[in-house]
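Following: one structure in structure tokens, then a few remarks.
Removed from the display is one protein chain of the complex; every other protein chain stays in position.
Let's turn to chain A:
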Amino acid sequence: MTSSAITASGLRKAYKDKVVLDGIDLDVPTGTIFSLLGPNGAGKTTTVNVLTTLMKADGGTIRVAGHDVATETKAVRAAIGVTGQFAAVDELLTGRENLQLIADLKRIRPAESKQIVADLLERFDLTESAEKLSSTYSGGMRRKLDLAMTLVGRPSIIFLDEPTTGLDPRSRRTMWEIIRQLVADGVTIFLTTQYLDEADRLADRIAVLDGGRIVAQGTPAELKRQIPGSHVRLRFASDLDLETAATILTGATRDAEDDLVLRAPSDGSAKSVRDLLTHLDNHNLDVEEFSVHTPDLDDVFLALTGKTSTTDTTDTTSTTDPKVSA
């Protein structure tokens, strides 16, 4: 199928006089991963809430699974699954009971639902803890249970609002694997994230949301193409070396953050790097350290929003949940 799973045009939402979403257009093809990327407060969760019928939009038209969100709410709800930012599990129920509860609410016949629940527990590696109260689960296990609950009844479109925020690196990787499997089964995924690497790795298309507007949209590769090309970073021992190098290398600029670093344009290929280093060597210039820098989504983000992303890679690895799932 090449039809659209989600379309939105001119989507607007304001809380009193504060405009949160200011005319958003989206088109998510069926069976793809679409990632809405943006810093905290950009309007990601509001977008999800409006698309999933939890909130009414002030303006614009939205169709989810071919149904109008405003007028065919029931049909939309029947087609979607939502995993919010905070694990929506019942803490006084066991993992198995949580899944059974959703199966019962979706009116799946008991004979069938037992098997569905058992399969989901198996698939999410929760069988061992199935009879334990979910309040005893670690953060990663809770997210997995939460997502498993979303999958009961096989929704064709799944909304994931920051599914890996607060997870340790290992649990994030597990979550990514699960998301990829879902898409392989033909499910459409709408994912919000503030992690650039997450959008980069998972998404077929990315929209960058900033201040209630979409500032860029495209495939990860297309977005990367929108900003200046790759370069080589050269670190010198002294300011004098750097100034000499700056005169012999065309187009080289000083790094804004480190005054002993020079940025020289380069396509990053082995040949151009070799030529560059030979050129410096011919002038008896010693390079202390060098690295090839290809643009990542961080650069895109910076170029598009004028801000750095709220979290960098060191941050994502340090937000480790003390109760790491085993």
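What we mean here is this: a contact is a pair of C-beta atoms (placed from the backbone, for glycine too) under 8 Å apart; a residue touches a chain by one contact, two chains touch by 3 or more; residues count from 1.
Here is the rule we go by: contacts and distances are computed from a predicted model.
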Identity of the absent chain, which is to be given by its UniProt protein name, from "Peptidase M48 domain-containing protein", "Inhibitor of KinA", "Choline dehydrogenase" or "Transport permease protein": "Transport permease protein"
Sole residue of A:Gly31, A:Gly60, A:Gly84 or A:Pro163 that reaches the chain not shown, by the stated touch rule: A:Gly84
Residue, one of A:Met55, A:Val183, A:Ala246 or A:Leu260, that touches the chain absent here: A:Met55
Candidates A:Val19, A:Ala70 or A:Leu133 - the one touching the absent chain: A:Leu133
Sites on chain A contacted by the missing partner chain, in the whole complex: 49, 52-55, 73-74, 77-78, 80, 82, 84-93, 97, 101-102, 104-107, 109, 133, 149-150
